[in-house]
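Every protein chain of the complex appears in place save one, which is left out.
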Amino acid sequence: MSLDKPLVDDVGTEILALAARIFPICRSITGDGVRQTLREVGAHIDLELHEVATGTPVLDWTIPREWNIRDAWIKNARGEKIVDFNRSNLHVMSYSVPVRQRMSLAELKKHIYTLPDQPDLIPYRTSYYAENWAFCMPHRQFEALREETYEVSIDSSLTDGHLTYGEYFHKGETEDEFLLSAHVCHPSLANDNCSGIALLTHLAKRISGLRTRYSYRFLFAPGTIGAITWLARNEDRAHRIKHGLVVSMVGDRGGPTYKKSRRGNAEIDRAMIHSLNHSGLSPVIEDFYPYGYDERQYCSPGFNLPVGLFSRSKFGAIPEYHTSADNLDFIRPEALGESYRLINETIGAIEANATYLNTSPKGEPQLGKRGLYGAIGGDKDAAAANMAMLWILNQSDGTHSLLDIAERAKLPFAVVQRTAKLLSDHGLLKPA
Amino acid sequence: MSLDKPLVDDVGTEILALAARIFPICRSITGDGVRQTLREVGAHIDLELHEVATGTPVLDWTIPREWNIRDAWIKNARGEKIVDFNRSNLHVMSYSVPVRQRMSLAELKKHIYTLPDQPDLIPYRTSYYAENWAFCMPHRQFEALREETYEVSIDSSLTDGHLTYGEYFHKGETEDEFLLSAHVCHPSLANDNCSGIALLTHLAKRISGLRTRYSYRFLFAPGTIGAITWLARNEDRAHRIKHGLVVSMVGDRGGPTYKKSRRGNAEIDRAMIHSLNHSGLSPVIEDFYPYGYDERQYCSPGFNLPVGLFSRSKFGAIPEYHTSADNLDFIRPEALGESYRLINETIGAIEANATYLNTSPKGEPQLGKRGLYGAIGGDKDAAAANMAMLWILNQSDGTHSLLDIAERAKLPFAVVQRTAKLLSDHGLLKPA
Partner (left out) sequence: MSLDKPLVDDVGTEILALAARIFPICRSITGDGVRQTLREVGAHIDLELHEVATGTPVLDWTIPREWNIRDAWIKNARGEKIVDFNRSNLHVMSYSVPVRQRMSLAELKKHIYTLPDQPDLIPYRTSYYAENWAFCMPHRQFEALREETYEVSIDSSLTDGHLTYGEYFHKGETEDEFLLSAHVCHPSLANDNCSGIALLTHLAKRISGLRTRYSYRFLFAPGTIGAITWLARNEDRAHRIKHGLVVSMVGDRGGPTYKKSRRGNAEIDRAMIHSLNHSGLSPVIEDFYPYGYDERQYCSPGFNLPVGLFSRSKFGAIPEYHTSADNLDFIRPEALGESYRLINETIGAIEANATYLNTSPKGEPQLGKRGLYGAIGGDKDAAAANMAMLWILNQSDGTHSLLDIAERAKLPFAVVQRTAKLLSDHGLLKPA
């Protein structure tokens, strides 16, 4: 495979453009918002859509009713819309049941969520599995509400229908799979997770043009119930997943953060951590814990798949999290591009990782007579390449992979990979 | 078992009361002082007394002659008692042979121990296995002794007799035993070890009223030779001991200190360290070393029992150690109560520790439909309980005990235990 093919320079800008297109859509765990989002994704890659009917049992869960919303508002006594769904879909709690009613301020307040500590922001709220309705608004506005009669309207529907998810599959040389998964259930939150959807779309587009060792499965599904649905429908094939990443919140300038898979020392864990440690950034590496995004499902004990979570800031740990401040200004093309490159690099390392045997294991082979000493590039590069040669030759006894060697030698994987290629070309390495 | 039954609030005061009763008694490794002490213990629990005759071989040792003492003093030339055993039994070196003699100051000084660095304190000295006699006194008094003729009297006896120890056994559901051991050979030293004797007496009293999984063996025996005697007489049954604690110096305000068993990672080590780390105190955890109290014998390589040492301050590390300053003022009901609770909590954790299987291991089970999300207590508790549920479900694959999970999740064992009960009640956990 040639994941070392130069990357598009402005990939961050392209990812941002797609994120911006899907940002306004009102997504939830079911409904037309998901379908519309997946259509945008499908404009870039050959996405397969799946519709699973309400009531279908999926593992311990059941596909819920489908929720759709057309409009919603609160009018004051003078008939002025003081809250308007069309201005921000965060104003309506996701899965709000329909309502059309006049009520006092006191009654209305029972159905309003605010953030007292962030009085200018609209919170993001959901109530998927308990029937209810609510509006979300800035606390400052909430406090200014006068005692009068209000009229509220939520023109939504909660009916039997389907849960929708999309899958893109790239066939590689083997049936072993690399899973890349993004949740598609949050409405107008840019980082969480328009960023992840857009990044994976562009990554899938790139990989579609490559010959790869692994097969790649891109999953765009609603959080929790979507991953559970996919697992339920692919229970027998899930074991093919040898590496995986959940990709969320990849556009802000924090982190990067990697949360290890439940296994803790899977190849994806080691490769991702290696990439991050050589990135020149200040990565945060976290041990697995059973809270977060869909790695919760992939890493449940009955599956225990080697799937980690890549993000920039850690979910819940920044003030913008699940508020209207998570808007398109909050995500940056440079951060999106950097996230893309880090994931790409990690995939490249896993594609190229292999274990070799030094064919001349007794004493060092004479590199000079083969023109290998100082054979590569400028001075510093030559020194690194020479050390890489010595490390690879010394460690290639059949028990150390290139990734093991890169870690031990504290060298970037790319240098070790390139050097191993050179040694192979000179017959000094063979597959173990 | 229900070790979570509320503890007596003033248990520290009760322990102190018993410690105060036994404090004046002149104990040694044999003799009536031990018997009198065990009678006081026996007033609270159904203690079985053992008498082992002088000369009996016990492992590499032999039961020594029995030592008893009635009186002792030093009189100056005017016949005034300047040292009087009745005022402190520390004045006489333990196992001093009888003597009645006039002598010069120079001669007397050969038989006097003092602490030059702590000139107001009487040291505690013994000479169990080499025949000798001596007095102990404050260095200040020693320095003021005038050149005159002194008369010394030690009215002791060292004759064939018995070594005495007491045992309290509580039958649990299994034959697997939990050993709790205190030395009973030190005279008027409050912390070392009236405190441990009194604490274990009250702990035994409490456990006697409970249904327990493990059987509990409380051993009140003289240091070293007592533990060796018990091991010699129970060589074939010692392997039943699955957990054990030596309990000494539990009444001062230092520590708490836990010294691991020789195994280093036994369940008792992990449970005790877990309790201490969640105690809000500043515990000191020490690796095993072959010096200290009777864990030396239990952890000898031929037995290698999982027995650790719990104390407050570390023996030998405080100025009061083995001096007349280790008196009843030095031990505090709060410290005794806290020690009691920590040991009790550790026992509770070991009683409740078990390994479960998540019955719905594929994906997370839907907690919401079972009313389990946020099911417990106030907000903070609910969050901890939710995390506890997720941790238990994620880790319960048959290879992690509740204690493993508590450690991994950094949650108090009690929370994990309670949550596991809840999940079991909902059919989400079953014994592994």
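Order of writing sets the labels: A and B. Residues in every chain begin at 1.
Methods note: a contact is a pair of C-beta atoms (placed from the backbone, for glycine too) under 8 Å apart; a residue touches a chain by one contact, two chains touch by 3 or more.
From a predicted model like this one, the values you see are computed outputs, not experimental measurements.
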{"item": "Residue of A:Thr229, A:Ser311, A:Asn358 or A:Ser401 touching the missing chain in the full complex", "value": "A:Asn358"}
{"item": "Sole contact to the chain not displayed, among B:Asn76, B:Gln141, B:Ser300 or B:Thr355", "value": "B:Ser300"}
{"item": "Contacting the left-out chain in the complete assembly, out of B:Arg65, B:Arg262 or B:His400", "value": "B:Arg262"}
{"item": "Residues of subunit A in contact with the chain not shown", "value": "358, 360-366, 368-369, 387, 390-391, 393-397, 409"}
{"item": "Hidden partner chain, residues of subunit B it touches", "value": "59-61, 129-130, 224, 227-228, 231-232, 235, 262, 289-291, 296-297, 299-304"}
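Throughout what follows, only the chains that are shown with their structure count from here on.
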{"item": "Between subunit A and subunit B, centroid-to-centroid distance (C-alpha), Å", "value": "55"}
